[in-house]
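With one protein chain removed, the remaining protein chains of the complex are shown where they sit.
Labels run A and B following the written order; every chain starts at residue 1.
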Amino acid sequence: MHIHKFEKIWLIFGVGALVVFLSVVGVSAFYLGNKPPSCLTTIDPKKVDTEAPFDKPGLNKVEGKEWDYELVYVASAFLYNPGEVEVPLGAKVKVIATTKDVVHGFQVAGTNINMMLEPGYVNEIVTTFDKEGEYLVVCNEYCGTGHHLMSSKIKVVK
Amino acid sequence: MAKVELKSNKKTEIEDSSSLKGTLASVFLLGIFLVVTWASVYFLFLDRF
Partner (left out) sequence: MSSQTTKLKVDPRDGKLAMAHFYVAFIALALGGLMGLLQTLVRSGKFELPWGIDYYQILTVHGVLMGLVLTTFFIMGFQYAAVSRTAGTHSPAARRIAWIGFWVMTLGTVMAATMVLLKEASVLYTFYAPLKAHWIFYLGLTFVIVGSWLDGAAQIMTYARWRKENPGKPSPLLSFMAIINTVMWIVATLGVASTVLFQLLPWSLGIVDTVDVLISRTLFWYFGHPLVYFWLLPAYMCWYAIIPKIIGGKIFSDSLARLSFILFLLFSIPVGFHHQLTEPGIDPAWKFLQVVLTFMVIVPSLMTAFSLFATFERYGRSKGATGLFGWFKVLPWKDARFTVPFIGMASFIPAGAGGIINASNQMNQVVHNTIWVTGHFHLTAATSVVLTFFGISYWLVPHLTGRKLTKAMNKLAIIQGWVWFIGMVFMSGAMHFQGLLGGPRRSAFSTYGDSAQALEWIPYQIAQAVGGSILFLGIILILIIFVNLAFFAPKGEEEFPVGEAENLEEKAPMIFENWKLWLGITALLILFAYTIPFIDMIQNAPPGSEGFKTWGSW
């Protein structure tokens, strides 16, 4: 099989670019801690309200961990609990969420906080809220008639 | 082997009609587009929390 010289040059460039892309995201994920949300903890979707940390939805200060706060959400058709929360600017926060019924999304618009909530699973992401402002939390996975009404609010304040 | 073939057969009179330099330029424009769009979203990712 004959491959033209120019095609070889192109494929070397193209594959090289792909290798660079993969290396950049790979190093960022596995050495700098930017893995996509992939929590492996399971939970009985019927007992969400009584199990820690979901018995206390909202922003909770924690001690002795790598993060300063845990921001706990319980999603169900078609609302998030809490519906509004204030986070101090610069706080390192672990956002922890799960769903009591169907699959929901959890996206803080304009940020990288974007994860799937599936019944039976906890999902989480650690981040530092380093930009002031009011952020909209939206459900971005279809969950039923009220899907487009399902939202919450995060205020990052000084 | 491929190189030898190219040089011996096509160098002289047919070169212009069989040239693929426009193809090479086109795919590289495409490649640059891919790199630029990817990098812009990557920087958006870095900029956001």
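The rule we apply is simple: contacts are C-beta pairs under 8 Å (C-beta built on N, C-alpha and C of every residue); 3 or more make two chains touch, one makes a residue touch a chain.
Given the structure is predicted, the values throughout are model-derived calculations rather than measurements.
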{"item": "Residues of subunit A in contact with the chain not shown", "value": "1-4, 6-7, 10-11, 14-15, 18, 21-22, 25-26, 28-30, 34-46, 77-78, 101-103, 105, 107-123, 134-136, 138-149, 151, 153"}
{"item": "Contacts of subunit B with the absent chain, listed as residue ranges", "value": "16-23, 25-27, 30, 33-34, 37-38, 41-42, 44-45, 48"}
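Criterion: only the chains that are shown with their structure count from here on.
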{"item": "Residues of subunit A that touch subunit B when the two form their complex", "value": "2-6, 9-10, 13-14, 17, 21, 24-25, 110-113, 127-131"}
{"item": "Complex contact set, residues of subunit B against subunit A", "value": "2-3, 6, 20-21, 23-24, 27-28, 31, 34-35, 38, 42, 45, 48-49"}
